[in-house]
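For this view, one protein chain was removed and the others were kept in their places.
What follows is chain A.
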Amino acid sequence: MKEPQIIVIGNGMVGYKFCEKLRSKTSSFNLIVFGEEPRRAYDRVHLSEYFNGKTADDLSLSTENWYQEQNITLFLNNPIVKIDRGLQKVYTASGLDYHYDILVFATGSGAFVPNIPGIEKEGVFVYRTIEDLDLISGYAKKAKTASVIGGGLLGLEAAKALIDLGIEKTSIIEFAPRLMPRQIDAAGSDMLKSKLADLGLQIHLNKNTTSIEGDGRITALKFSDDTALDVDMLVISAGIKPRDELAKACGIEVGPRGGIVVDQKMQTNDPAIFAIGECALYDGMIYGLIAPGYEMAEVLAANLCEGEKTFTGFDMSTKLKLIGIDVASFGDNFITEPDCRTIIFENKHKGVYKRINVSNDGQYLLGGILIGDATAYNLLLQTSNNRIVLPENPEELILGARGGSEPAGGAGITGLPDGALICSCEGVSKGDICAAVADGSCENIDDLKKCTKAGTGCGGCLPMVKDLMTYTLKSQGKYIKNVICEHFNYSRQELFDLIHIHELKSYDEVLDALGKNDGCEVCKPLVSSLLASLWNEMILKKGNDVAQDSNDRFLANIQKGGSYSVVPRVPGGEITPDKLIVIGEVAKKYNLYTKITGGQRIDMFGAHLNDLPVIWEELIAAGFESGHAYGKGLRTVKSCVGSTWCRFGLHDSVSFAIRIEERYRGIRAPHKFKSAVSGCIRECAEAQSKDFGIIATEKGWNLYVCGNGGSKPQHALLLATDLDSETCIKYIDRFLMFYIRTADPLTRTATWLNKMEGGIDYLRNVIINDSLGMAAQWENEIENLIASYKCEWKEAVENPAIRKRFSHFVNAPEDKDPTIEFVEMRGQKRTVEWKTV
């Protein structure tokens, strides 16, 4: 018998999810999908990441072969133009027709474009598809000012995209008196507005745009209050409009303001036709979020396989990060007194606003709004959704427990019922997650994602999923160990001690003695780092080069295209004119791009692998040594010019920075670490953003530890004050050895401290009061590392066996890689872009 045929119109996120859900349940049904866009379904929720370097491929939800593997016929660039319900046929733009037994509308929504005079002008865009984004980024190149109409969620995303595209002046025009009118209240909007203004975004509320001015192309906007605004381009993001035109044309019932009317089973008034996602109107409502769309896909897929599922509305709680600012709303966010009691916390200094609505009897959490800090979102949402009885002081939910210490991580999740929905994108409950961990099938987050799908949608629930996993493992009495990989059943700290005790000196020895099988790209660099931290031998000897990460293996940083960069050490950022000339000459001779780094040294890019030894030979002859820019170890000790020149300087920060950089150079650690010395409290060297930083005081040095810049900046914390130079160094010695011995792999000092029970107070006790009794041993160990320092590039160029490995072709050692290409930019070379689309 012939399989019944399902036709899906629309290949967006929900259409794709329906196919995935259906195929996970059954392989019967002929499944045919028609998409109007030229590409496979992609992640529209993270569309703005397209401007931050994500490619269309990165955003794609499936691989090229997926549809074929799932036995689904996919037509792209081929919209359906007509439906004949009598014949049960669809007609495509390309002129073909197909029979259906079941027809599914997953046509989604388009941008709602208000009817403003001049809307057709050049320079006016919508923000909906990858093609829209390409048009916007093309036009943005010649635009200096831009506006977004619509201060809702998508409008703010669009504004962020315009800022990312380098538009100097971006503004948001909102008709309503507040931003994100569906999610947040007036006070929240004020807070958000002031934070956005800090970022250079102009916000105009209560503005009704009456016309778009310009001769053919947009030049200005006019408003009903007789004001005007000059703009070079405009993005319309005033809401969505369900794509129901096709349904309407064939007589399917649609709502008065759009949307295909469906019942609890997603069925339309034609029993063979269904609608899911943003084109569907359920109970008078369009659900413009991804999680309810996925739920509709699940309901339909289940019912087609003779399941019994219904869609009964969906929680519209959301949490997102807008331009780095947390914004969240949950439950009944707008309910006000006298129907509830509100608790509000506002901190204008930090830009944080939190509101929770509590039932009048104080028993339950009804809803709330969070701006600036949404760390409590998951827990609050669960507390509200599951009607968990509130603690005596519900304000602690948004303020944290009083008395300085953080509430224990597991305290909140243990109280959740098993039915609590943790991942709303994939509909995974607490019970599902705990069961998957408890039956032994998942012991890490990757397994858990694979087997439950939790956290694979928007990812917002992942911290809670991890906490649940840890909590379940602990409650089973399992010792939670961070084992390195399948080849070593030890944590990094255990392996450190074992290698020390057994005096193992190479990766192969360690694998033979303590591991199993062949090793991998996770344990090899980790063990290599431990060997270096313990013995400080030349890292490429004893066959260890193949166990090094690629940067360490070639003592240089591999760059896009396959060339390498070269960074000689410039301690404290101090360099003589003669040495500067040498760098210039070497860079010229080997045609290298030069750039000053953030760490006060000079990076030379674009070196062929074959040239690295000769380049270093010349640098070493001029008195340079390796800068270890490629290694997980000390990078630079940045300094301000200090008391030798500066009229404010208290001490000679340059000399102290050089002393420190030369003391710790070459020491390998779990991650890179950086330092800086400032000569006075003006802090020009930015020491408080370093793994350890030193600031001169009238009486000596203040020592700060565990800061970092990067993607999650964290200020360093004050460890000790007014130290003399010797004591300062002694404390740094202890601090570094404590870190090297105990941190997890690839953990910076800031994260290491964040995980440490007792925090900075505990650390201070260990370092200053020697509460562990380890100080003498650590000082001794670090003295050994310092004494055994050698420039590894000097050793490499002098060792013929090592030097031989710096060639691209084994059978043509003189030939360089011919695929490396450069182009010219501002009088220097640069590498060509990735060769992928």
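Here is the rule we go by: a residue touches a chain if its C-beta (ideal position, glycine included) is under 8 Å from a C-beta of that chain, and two chains touch if they have at least 3 such contacts; residues count from 1.
By definition in this document, contacts and distances are computed from a predicted model.
Enquirer: Can you pick, from "N-methylhydantoinase A", "Multicomponent Na+:H+ antiporter subunit E", "Nitrite reductase small subunit NirD" or "ABC transporter permease subunit", the UniProt name of the chain not shown?
Expert: Of the names offered in "N-methylhydantoinase A", "Multicomponent Na+:H+ antiporter subunit E", "Nitrite reductase small subunit NirD" or "ABC transporter permease subunit", the one UniProt assigns to the missing chain is "Nitrite reductase small subunit NirD".
Enquirer: May I ask which residue of A:233, A:547 or A:782 touches the chain that does not appear here?
Expert: Answer from the full complex: A:547 touches the omitted chain.
Enquirer: Which of these, A:35, A:258, A:561 or A:700, touches the one chain of the complex that we don't see?
Expert: Selected residue, touching the omitted chain: A:561.
Enquirer: Need a quick check: the contact residues on chain A for the chain that isn't drawn.
Expert: Given the touch definition above, chain A has residues 63, 486-487, 508, 517-521, 523-525, 543, 545-547, 549-550, 553-554, 558, 560-562, 805, 808-812, 815, 817-820, 834-836 touching the missing chain.
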